[in-house]
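For reference, the structure I am asking about is given below.
Excluded from the complex is one protein chain; the other protein chains are retained at their positions.
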Amino acid sequence: MKSVHCIDLCKTYRQGEVEVTGLDHVNLEIEEGGFVCLSAPSGGGKTTLLNAIGGLDTPDSGEIWLAGNRVDNLSKGDLAKMRLHQIGFVFQAYNLIPVLTARENVEFVMEVQGVPAADRRTRALEILDEVGLAGLEDRRPAQMSGGQQQRVAVARAIASRPALVLADEPTANLDSQSADQLMELFVELNRNHGTTFVIATHDQRVMGYARRVIRMLDGQIVGDEQKEAA
Amino acid sequence: MKNITFRLAWRNLWRRKRRTWLTVGAMVFSNILLVFMISLQIGMYGMMINNTLRAQTGHLQVQAPGYNDDHKMRQVVPDVQGLANTLREGLATDEVAARASAFALVSSADRSYGLQITGVEPEFEARVSSLPGLIKDGRFFSNAAAEEIIIGRVLARNLQVEVGDELTFIGSGRDGSFAAAVVTVVGIFESGMPDLDRSFAEVPLGFFQDVFAMDGAGHAVAVMAPGLIQVGQIRTQTEALLPEGSDLVVHDWDALLPGLKQAIQADFTSAWFMYGILIVLVAFSVLNTQLMSVLERTKEFGIVMSLGVTPGRLGRLVLLETALMGTVGLVLGVLLGGALVMWLGYHGFSYPGMEEMAGKFNLPSRIYPQVSFIGLLFGPMIILISSVIASFYPAIRLRWLEPVAAMRAA
Partner (left out) sequence: MGSLRIIFRLAWRNLWRNHRRTLIMLAAIVIGVWAMIFMTALMRGMVDDMVRDGVSVLPGHVQIHHPDFRDDPTISNLIEPPDGELLEVLNRPEVVAWATRVRVPAVISSERDTRGVTLVGIEPDRERGISFVADDLAEGRFLESRDDRGLIVGRKLVEKLETGLGKRVVIMSQDPENEIADRGFRIVGIFDSKLAQYEEGYVFGGEGAIQDLLGVGDAISEVAILGTDYRDVEGLHQMVADAAGPDVEVLPWNELDTYLGSMLAVMDGFVVVWIVVVFLALSFGLINTLVMAVFERVREIGLMLALGMTPRNILSQILVESILLLVIGLAIGNLAAWAAIEPLKDGIDVSIVGEGMEYFGAASVLYPALYLKDVVLANVIVIVLGFFASLSPAWRASRYDPVRAITKV
């Protein structure tokens, strides 16, 4: 089954006075368990594509299918539900709620998802442990390094064990050591749980971790390399 | 608190401590004012009503139809003492007193005055009226047929009489006949109300009925209810106890003293107009604060929405934050306002000009407000509710928030 299936996506948007082409007849298929990088220079359309796949933005035309279900025509409410239970997001920065601790950030999403209070705490701790943050759960974001913050973001993203995780330039604000650690975490999660990862980036080193790199330029896919895992 | 949303709302408030404290400050200021003013009003109104009713009319009166408007001698309540007894039994209380009134010219050795004479039941009048208790010289009546009179201090001075002196009075009886008698002053009262002290006198009812040829009738039976709230209920019961086929009517104090209730209503309304302005200003303050607070978090809200949190949920978060803020304002306002009321309840409250007002409205010249449930909570609750309503606007605006646009915000 295809985890992600995009058919002929088009999207334009306005930036001030100019009309920009975000997506220009994009067709894409990603299998379950895939580990894919979307690569493009700034403004190339990778964020737009990621947002479309994740249901944050609807394309002007075309279809998007996730795990066999059509999602481009869903209502806002249904899209939100989808994002809540079935997709995990990791952004470049400002991922976390600053007034909540690491554990609370994870628990918050669980509370919205409807996880009963009794289970939340233990599961949050489990997940934080899995991303390597055991012992740091009561720290607030301001008391953690960039790399640690991103790991909390990952923990939060996988809280409901979604099938798909979308990351938009997750390593852009990190030093190289933290960036490596983060990517290794992604790889481990992908291997252990079969979670599909789609990562938008223009960082070469990040692309090195991917098994498939899709290049985009001006809203079109211009390259699609499969390679063996490093 | 297990609930993360709750913790989040609370902590969000304190991200900008000074802003939150200033907003809470506006609430506390208004709350203290409201607690103080409302408690004062409750005290004043209660006293105005009670003092006036106790001195003049009682809570209810049974009268002949038309008597309240015309006050004619011939508009009588037949067998007035019998009716009073019936009511005492039927209502199981002795706060019931029969009365009869007439206009008469009262003369001492040197002076004459026209005034209203009221015949009262010596054993029961004190249960309904405060007047017997306000006798400063002498005593109240000994029995129902005694040829005695009690008058006010100002009248006593104007007539130049003291306890023990004699007065004559003349008037018209029920049948139009000439009514006259000589009475001894046995008591002088000081009610603090110049009108009463100058032109009001009481004689025993039996004696009155003799002199004015009442033939056992009177003009009113006054009834006191346990409290203002029970007046309606006692009125229904009283109406049921009236003799079959009689056309007697039962008036409650609002009909007997129409000015009093309306005066309170007028004062109440104007006060609430002013409270309303305060409440609106606080609401604007809250609106501004919450709007700014929401706008600042646009990016954060965008990210949270991308996780699947709905705008509705975010809106509820904002409302919760406002409610928490309002609760802090309420608690502090109630505590400080309540402390103020208690302190004043001990020391008394007065402002320049109050003494002159006091006599006119049967109020003491210093008021001692009491702490009460309504006085403490009513105002602050309204501020809390209106604050939450004010934050509807920022909360509802979130509906139109698009995650992508929000995340791009500065």
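So that you can tell them apart, the chains are marked A and B in the order they are listed, and the count of residues begins at 1 in each.
The rule is simple: a residue touches a chain if its C-beta (ideal position, glycine included) is under 8 Å from a C-beta of that chain, and two chains touch if they have at least 3 such contacts.
Since we're looking at a predicted model, the values are computed, not measured.
Annotation: of B:N68, B:N158 or B:S372, B:N158 touches the absent chain (contact as defined above). Screening B:Q41, B:N288 or B:Q370 against the full complex identifies B:N288 as the residue touching the chain left out. Here the missing chain is touched by one residue of B:K261, B:K299 or B:R316, and it is B:K261. One chain is missing from the display, and on chain B it is touched by residues 18-19, 22-23, 25-26, 29-30, 33, 70-72, 103, 105, 107, 109-116, 154, 157-158, 171-172, 199, 258-267, 269-270, 273-274, 277-278, 280-282, 284-285, 287-289, 291-292, 295, 351-353, 356-357, 359-361.
Quick note on the criterion: only the chains that are shown with their structure count from here on.
Measuring from the averaged C-alpha position of chain A to that of chain B gives a distance of 67 Å.
Interface residues of chain A, counted against chain B in their complex, comprise 51, 54, 56-57, 77, 80-85, 87, 89, 91, 94-95, 97-100, 104, 107-109, 111-113, 117, 156. Interface residues of chain B, counted against chain A in their complex, comprise 2-5, 7-8, 11-12, 15, 299-300, 303-310, 313, 403-404, 407.
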